[in-house]
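Take a look at the following structure, please.
One protein chain is absent from this view; the other protein chains keep their places.
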């Protein structure tokens, strides 16, 4: 699932701490930088080409949201870092896409990193994209790995001045963006609960052997989800608890809402994992039951015919002196004997509930 | 069990935080709102039609309990919200029926959400209904998903002035309602302990293959119960611990009583889960024992007759020169030989305790 | 084990909090109330008939121990409650025999509830009886479900003035009684460690199929024990830690001793549970080994004779032109051939260590 | 392993708290009491016969170490207790050899109890001996169950004035003794890691059925070790953390060293347990693989010969009109047919990788 990419972490080893190296899937095309500046009365949008971008840190009395799509061009990231005086360790974290979700507060800003999760078109793979937010006094910088995100509704809300977003600060914007990401987790979870329901049905109705591989895959994906989401809980909780001048008290209540959602998601993941384990057990039990039944029937057939064959064998012997062979109804008698044996055994097996 | 409903959470995604959207099973009919106003000497009951309801927040020196049956008509909820100045996030939580039980305190009121659980008529499914309480200074608003609840005895107690309820405040009313819900959990647990006892008996007496599915279902239902009740513990505990002007010290002791009950219920659920796992193991072991015994007997029958058939085969050969065939008692001898073999093997198997 | 009784909890549902309803096995006969009043120099014992009992709360400078055998006559309990101004919730807890062990402190007294455990005469069932203690300034009330208890040695000690008990207060009396109950747990645990040792032996020596049921029963009983004793740890610990005017500092050291014993018991239960699980695994492994061996031997017998039968079958064919049949030593040759096959196969299986 | 001894705990039940009763294996011979008195310049050793021993508590400016070998003569213990004003509960703990390791501080001294572990001569059983230390201002009393201990090197160090021991107080002596006991745990662990390595090898090379019993035994022994050592961690940690006038700051660093060792040992035990579980799994898997292979080969032999026997059976029929029987090369043809069948089946099984 993440086969090729994890290797590249080795590129960083041995380098000076704070050196900017992009670790992750190589993006294509130019990095795209865009900005939205707004307050209650004002709105201004710009798109920069990464190479010619100029960043001005001050945007008095307005909230400035700079969005960066693509982090594979290190020098662009470096420019932004210098414009906003960002700590090299922060930039290093932004560039390393294998980071756990976390929040880290620096003097004048804080870094919030999390994973944007989705399901690919075929519905087989989880798409994971790291998003990092730098929240400053009146600006927010978001770094994404690729173009295309879940933030379009929020941009629309800003443009159309719907909701409270235009009246509030950068912290509320951060909340809105994280909320969008976390809300999307519910969609991913719905996908998985459908998947597990299908697996469950399949196990009861017509299980084939591929189901083991499917279960294994779902299990691994859930473990991956867990790893991606679990640390978020701690991160949001530390935003809520820590005294922080960047997130004002009023916004805190909103973060607590996200916190509840995160807990909900995590509980969902845990119970999905339980369900999948349950399905696996069920499959094994069902499978062994099925197998046992087949073997039982087959063995019973053999068991019935082996004694009968023995009887036939007896009268196939060539002794000169075998009186039965000369009886007029000898042959008939043997047939009756065998029939009796046959019926007797069937009856016995039925009585014992083996059939 | 919850197949269709969980999907609808997707309706909310992308919407503005605080937007009121009902998430859950669509209720039928009009939302019914009723109120009871009481103090020690006074009692007044009203029923509103949701569309024409007027809500007046102040009820000086009386406790006002407003009960809302049905939360699928968002505008009614919105009206109540405005009448009592409720925070949009609170209303959002009330409308989202997939919430975990929780308590959240706002400036002038607190929200308490929990699940009303029951067993359906057939005894197969768990019925789960979310109830949210908003506790204010001298009012309590309860939101239920459907008409019909566990609160009738409490209404009777208010009407007939039985117990202390008329002498106490809204916090005691909240306690009484939660107590009714939690008491009902015991009924649900009794249902499950009967179920597991039946399963246990079935495993020992006549297990068939459907039992696996039954066990799987019970397991899933217990997991569902656990998920619905477990967070309640934390919620009640935070009511007890937090300094709170809404819940007075005297009522605190009553909440501690509910807390004990909740712990008791949770322990019951855990031990039921253990028991069900134990039953599953037992079934597997019993099943494989049973199977092994069948196979053993069958294999023994085959094992006895295969050598005998061989002997018969020997004397079925057509060699010209086979002296035994011409012996007068040859045939008899062979019978004796086979009988000896037969008895010998039976004896051997008995001695080895294979039979 | 607790089949019938657990149902009755439903009787309480819907009743007013604080309503006195006895939940548990219906006791027979009259409730018996007795009291012992003592200080260093003085001793007075009384037995009341429940119906005519008069309780006087004050017993200046003496310790008064009131013991109630039987809690099924609610009005007696109510009388005592009124005499000592006990809180209705406390009495409710005393009457509900399905309570977890707990300590709860009220203004002027505290409630301590725990389980008296024993093994019945046949050694098959655990007998569980709830004992509740109400500890006041200079009195102690103990409520038991039935007559007959573990407290006789303590009564003797009081009567004969052995040990320090006559010199100390009600808190020391409480300690002594709890100590007697906890000490008895060791006896129960010894019973179980014998049981598991017997199971272990049985598994290695002559396991039959009933062992599964036995293991299942022991497992359930240990789970029951755990549930009955585990919360005690917390209860005693809270007595030790909480500032409490009822339990003086000197007695605290004694409670710490009980605490140690409780931990010891709990650890014992846990390790017994491990051992029983281990035995179950062992039985399964042993069983499958045994089964495998049987099947192996049986299959080997069949495997040896099937090819031999084939050879015999060959020379049972009736082709006119089968030169071997006319050879003088044909029959003998076939025997030799079959013997070689037989020995060869045996040798092969031995070499492969299949036999 | 501990079969007989655990029973005796019942002797204590019903007795007055603080009554001195020895619980454990009955020791033989007289209790031996010896003392070493030392400071930097002075050294004096005495051996008492238990019956005539006189104990003098004060040993000004010297460290006095009293060692008691054997605790089965209760009156000796009682004498010492009175000489040093030891609390009855402390003596009770010293006499009860089924205690968990613990530390308990009294007013003027503290009690430290732990287990001295060893392997018996045959290398099969764990030998466990309880050692209790009472640490006072300038004395240390050690109680052992039997003669013979791990403290000889420390006595030598005192005698020869090696290391710092003569310059330091009773707390350092306590540290040295505990250190000796804990160091010895490493030896026990080495014994077990050898044992598990041997088991591992045996599983891969020539597993027989006794291995299950061996694994079971090792598992139980590790559980026993864990139970004996685990509480020690807490005990030492409480010595380090608690403000304590008996253990001076300088010695604290040494106790922290023991703490590290204890953690190390516990981690070792845990990982040994994991390894043993792994071995058990491995054995089961290997065993079932092996069994499956045997059954497969046997079944294949049967499967090949059964159709061949059928063919032979066909031409053993006695129909008058069977043209093949009269063909000149009929017999040969049948042989060829059977050969083809044989080769074909072998080829098929090989291709399917069943052989």
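In order of appearance the chains are A, B, C and D, and numbering begins at 1 in each one.
Keep in mind that, in the parts below, a contact is a pair of C-beta atoms (placed from the backbone, for glycine too) under 8 Å apart; a residue touches a chain by one contact, two chains touch by 3 or more.
Only a predicted model underlies this, so the values are computations on that prediction, with no experimental measurement involved.
Student: Pick from A:48, A:204 or A:315: which residue touches the chain that isn't shown?
Tutor: That would be A:315, which touches the missing chain.
Student: Contact with the hidden chain only, please: which subunit D residues?
Tutor: 153, 157, 162-165, 175-176, 179-180, 183-184, 186-187, 190, 193, 197, 204, 253-254, 256-257, 260, 263-264, 267, 271, 274-275, 278, 281-282, 285-286, 288-289, 292, 295-296, 299-300, 302-303, 306-307, 309-310, 313-314, 316-322, 352, 354
Student: For subunit A, which residues reach the chain that was dropped from this view?
Tutor: Against the missing chain, subunit A presents residues 3, 6-7, 9-10, 12-19, 87, 89, 98-100, 102, 104, 209, 212-213, 216, 219-220, 223, 227, 280, 284, 287-288, 291, 294-295, 298-299, 301-302, 305-306, 308-309, 312-313, 315-318, 322, 324-331, 334.
In this text, only the chains that are shown with their structure count from here on.
Student: Note the shortest touch-path length, in steps, from subunit A to subunit C.
Tutor: Between subunit A and subunit C, the shortest chain-hopping route counts 2.
Student: Residue numbers at the subunit C-subunit D interface: does the shared fraction exceed half, giving same, or fall under half, giving different?
Tutor: Different; most numbers are used by only one of subunit C and subunit D.
Student: Any chance you could list the residues of subunit D touching two or more other chains?
Tutor: Counting only residues that touch two or more other chains, subunit D contributes 316.
Student: Could you draw the chains as nodes, link the ones that touch, and say if you get a line, ring, star, complete or other?
Tutor: Looks like a simple chain-to-chain line, open at both ends.
Student: For each chain, which other chains does it touch, given as pairs?
Tutor: Result for touching pairs of chains: A-B, B-C, C-D.
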